[in-house]
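All protein chains of the complex are present and in place, except for one that has been dropped.
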Amino acid sequence: MATHEHSHERTDVRINDLIGPRLNALAAKAPIFAGVGGVLCLAGLALTWGTNYFLQSYLFAFMFWFGLTLGSTTWLMGHHVTGGGWGFLIRRPLEAASRMWPYVFAMWFPIGIFMVLSMMNNGLDASGHHLPMNKMPLYEWANASIRDGDKVLTAKSGYLNPLGWLIRSVLFFCVWFGLSFYLNKWSREEDESYNPLVRHRLSLMSAVGLLISALTITFSTIDWVMSLEPHWFSSLWGLIFVVGQGHATLIVMVLMIRYLAWDLPLLKKVETRYFRDLGNLMLAFTLLWAYTNYSQFMIQYSANIKEEAGWQLHRTTFGWQYIGFGNIIFHFAAPFLFLLMSLTKVNIRNLAKLALFLVFARHLDLFFYIIPTFRQSPMETFRSFAFLSDIGAPLLLGGLWLMGWSKQMTKTNAPIVPQFDERLEGFWPLDAHDHGSNGHTPLAAAKGVTTTHG
Amino acid sequence: MAQHVEKSSPDIEFPIGFGINNRGADLRAAEIDRAQRKHSVWGITAEFDETDPLLNAARAARKAGYTRMDAYTPMPVEGLSDAIGYRNKQMPALMFCGGLLGCSLGYFIQWYSLGYGYALNHGGRPYHSWPNFIVITFECTILFTALTGVFGMLILNGLPTLYHPMFNLEGFERHSQDRFFLTIEARDKNFDFEKTLAFMRTMGALRVEVVEK
Partner (left out) sequence: MAVITPREISRRLPSPVVDADETFDVVGKGNTLATVTEKISDAVLRDRLRPGWVIFLGFALLLLATLGVAFGGILVMGVGLWGINNSVGWGFDIINFVWWIGIGHAGTLISAILLLVHQNWRTSINRFAEAMTIFAVFCAGLFVLSHVGRHQYAYWLFPLPNSMGMWPQFRSPLEWDVFAVSTYATVSILFWYVGLIPDLATLRDRAVRPYVKRFYGIASLGWRGSNQHWHRYMAVYLILAGISTPLVLSVHSTISFDFAFSQVPGWHATVFPPYFVAGALVGGFAMVLILAIPLREMFNLKDLITMRHLENCAKILVCTTIFVSYGYAMEAWTAYYSGSIDERFMAWNRAFGQYGWSYWSLLFCNAVVPQLLWFRKIRTNLVWLYFISVVLSIGMWLERWVIIVVSLTRTMLPSTWHGYTPTGWDWAQYIGTFGLFLTCFLLFCRILPVIAMAEMRELVHHEMHHGAHDHGHDSAEPNGGFSGSDPSVAPAHA
């Protein structure tokens, strides 16, 4: 996106100097995951041919990696607004993740194409009968024949119609791409020279951007996930996904620091309190996740209204309740206790162990939200060979995403920290007492740990 | 009244002879006087106006083998417990136990009363409808944690104690304003009136004083 002609004038450390080889290794390894996932998906597709099982798995995997991209864009803006020290640890990875929008748009295509198909076949088979649930396109409201026979769906067809869905989806991607484009463009500009105007512009756009982000997270997840069961509604939905995506991003970023940079002397010089901040943020999101999900469940469980209770009832019966309990344990109880016990000795390796576990929990959470729509019980997953694509799709998309991400990291090769961001002063401890000439950045001290620089 | 106001102003005058560089007749007289009152000594205290010399003094005293000492400061000073060698992790553990008690009590009372004591069918929900019990259980946990914490802290600190030997010290009222005191208590095994007094005088304190029982 941005170019770096001026790098020779500067005495800073860049991404490739520090972790270039590791990023290349990741870019080389990631396709293996994608390949394994792809094979599993193909096998699943072949074994469940004629049904939409693959698409179900694909949607839930997509929601994770899409959420990671949107979460990264949101965190990035959050950091521009608040300037917290923890943000400098993950700013570059976040920026690289926010540049993934073209890839994520491509990943969205299978879902979009199916929507177009459903516009055409209307949910009827060749002889004019309704297709069974597992053979229909993902969104039942997309079929005019079903919609017309249903009072509630007709009432909201002004919003829930395939064309509107497609237009909105494309619009969302345009907005996200636009946000991340300017976030990255101006961040590159900020790296060029000390210029508080750029900083001011970034902060201001991020403040507005956070609002846009909250609204687009809400409506995109309403469109793509909540409308899977179109009679059901919850006004907390958007926030649940804001929290979920924020959580997912945080844990993946912790993993990235751990696996790409854990043994760098540079990282060891960073004050522990910033890692503790990351730990505290993880704790906060763990609690927020529990809080929002409990609130939504409790309110619908207690009010016991027909439209809402059905959604909850299905997820607390037929064996789905065990997935739900698993969710409580893996997504809340275990991480909560772990974080509470290890808060005083937080380090990145501890956090990463938990984060790896939480990547699994995040998938389980999305699985629990999306899949019961289509399957009577969790056992159906095994009976129908859907488990192949349930495992394959996250691997496929994850492999592709990580490959793209690591390439984005190496391609930009930005300075490892935004050295002209004034707020860095509080964070970067290496030579806090030495603020010399303009060209002398705190990073000069970090040079000792590298052999070459850009 | 005016006198009291003056007393708390920053440029307080100390009696001649209490400083470390003044080794005049006054000092000797005072020392003899103190030696006579040795049996009534509770401890020897040094007064500082900064944290760094306080921390250094505490480290030195610890190195010299003193264990029965305490500092009196106008605010919590980072690293002071380490310097003195005071280790204590009672409070988190105590509060955790309190929380656990509250948690169990809160849940138990709901489980018992709605399941057995006064079982009501509430919209067809199970008698043991645990999602409904979470909030009160949580509130009880918090309540008991807070109560154990605050009262545990007060009791373990021995508060309220309206009398303490340190209050006998002239000028001690500044411990809650802008002065830092380090006291080695007479019950310390290594406490020796003369030696300890001499030791304290090497600490660069504003003044060194004897605290009486």
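Residue numbering begins at 1 within each chain, and the chains themselves are lettered A and B in the order written.
Keep in mind that, in the parts below, contacts are C-beta pairs under 8 Å (C-beta built on N, C-alpha and C of every residue); 3 or more make two chains touch, one makes a residue touch a chain.
Just so we're clear, the structure is a prediction, and the values are computed from it rather than from any experiment.
Checked against the full complex, the one of A:Gln296, A:Asn327, A:Asn350 or A:Thr381 touching the unshown chain is A:Gln296.
Of the candidate positions A:Lys29, A:Lys156 or A:His314, contact with the unshown chain belongs to A:Lys156.
What subunit B contributes to its contact with the hidden chain is residues 1, 4-5, 8, 10, 51, 70-82, 84, 86-92, 95, 99, 106, 109-110, 113-114, 117-118, 120, 122, 125, 129, 132-133, 135-136, 138-140, 142-143, 145-147, 149-150, 152-154, 156-157, 159-164, 166-167, 173-178.
Touch with the hidden chain on the side of subunit A covers residues 83-85, 151-153, 155-156, 159, 189, 192-197, 200, 207, 211, 214-215, 218, 222, 231, 233-239, 273, 276-277, 280-281, 283-284, 287, 291-292, 295-296, 298-300, 302-305, 307, 340, 343-345, 422-423, 425-427, 432-433, 438.
In the analysis below, only the chains that are shown with their structure count from here on.
Centroids of subunit A and subunit B (each the mean of its C-alpha atoms) stand 48 Å apart. If you check the complex, the residues on subunit B that touch subunit A are 123, 131-132, 134.
Of all residues in subunit A, only 294, 297-298, 301-302, 304 touch subunit B in the complex they form.
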